[in-house]
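Showing just some of the chains, left in place.
Order as written gives the chain letters A and B; numbering starts at 1 within each chain.
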């Protein structure tokens, strides 16, 4: 892995979309929290897959089917390495992080949890890490409890011991998609284990930005999504400890996930195949591997450092320029946050703000960011969110600041 | 390219700055419905007091962007004093103006400037530019869809 610093000009040039214009302005893409742009290297890998080896996997004895199968299994191994899994078999491919969590909720949850068991979530979870548990709660009488936030938007762990009473699973984000908060995952996993609970980490906003190691977290399940880490759409991931996966029944049924099917019933296959029913998103698995190769070539440490520097620059620039007219939600100390900046500016509704920014070619997201419980706690319906990634630079931040000033002028009343 | 002035007409900004009929009504005797824009989190409450077969009072609560707020404000002014059926007629004309009938091949809505069926809407005509910004159509129709719900409760 490279330890060199990231050359953002070179990086930017890898992303075809970032060279385009929007509304007559060069695009300023600040919505990587919703989805990242894709480097040429990933698009080429998709094309090469379709043009050279496209075939259904695990099914054909002919050469291109064999190559496609190998490409998928190599991707599994590469992803295992990328997140510090101890074996490729612990990697289950899904279509997105949402399916990964639903898989755990259906397969592990419905097998192991019953009335009165408690699931502990945090107030800053994405709907993907809330609704599957609420479905389980409604179906099985499982109880959901919430870790609150302190005033800076960090988890308030003061009462963690009481909150853990009766808990069977703690499900926590490694990085908030709204506040940028980075909860202390290892500490929470340890506390969960101390009461015999498991810990699931939603690393959708973490994996694209930081080196990831499930062994360091000592968690039990971990999920993330390909499209936020330079990969294609349509591909997500579940990592789970082998002995947990081994004990879990299938989620979806269909081709591939079986060992045998008779008129009377079916025998499931071993993991990870057991959880991969039907034709997999093969090109997307290959594309995700290309994304991992791309990120590794730059180096996750270099990416982390670049984003840290840029986040510091952004917070300084925005604060100096707009003072009290602008509020940045969430932690302000850079140790506790990533480059996700949820803004409130002069009472202008986020939707209107993002509309004006769009006229300047600036893409930020306005809304509840699939975190309505958190919005409730923040006391807002929506925020305008600018989220930084490896291809952003200071000029993007400057453009955002200019755009905010223009919006201020437009709505000045 | 559609510009900001297509979206944010002066009359819209005026209703946003000074919303008409803002507030609540006691239920009962009034009736109320609540609407969400699931995409952006905006929410709105529409309170109606129907007396002698006409909308005697209307109030708008909730939070939202300039488009959803001003559209609801105009809506309240447009239906106040009408019968429920009369209100439904305004609703229908408005929704017709807001519906995109066709898209160009590149996903851009075809200009709807000379589209028929949207006459007689007065101030509301100012919202016509919203159809050029498809994502905002849901903002503009939020209050109206909520009105639709509350009208259902009038039982007429």
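Descriptive notes on the structure:
Here is the rule we use: contacts are C-beta pairs under 8 Å (C-beta built on N, C-alpha and C of every residue); 3 or more make two chains touch, one makes a residue touch a chain.
The structure presented is a predicted model; accordingly, all values stated were derived computationally and were not measured.
Counting every chain in the structure file, the complete assembly comes out as A x2, B x2.
The rule is short, and it goes like this: only the chains that are shown with their structure count from here on.
Rounded to whole angstrom units, the spacing between the C-alpha centres of chain A and chain B is 36.
Within the complex formed with chain A, the chain B residues making contact are 1, 3-4, 7-8, 13, 17, 39-43, 63-67, 133, 136, 139. Residues 23-24, 349-352, 355-356, 359, 366-368, 372, 375, 381-382, 410-411, 413 of chain A are the ones touching chain B in the complex.
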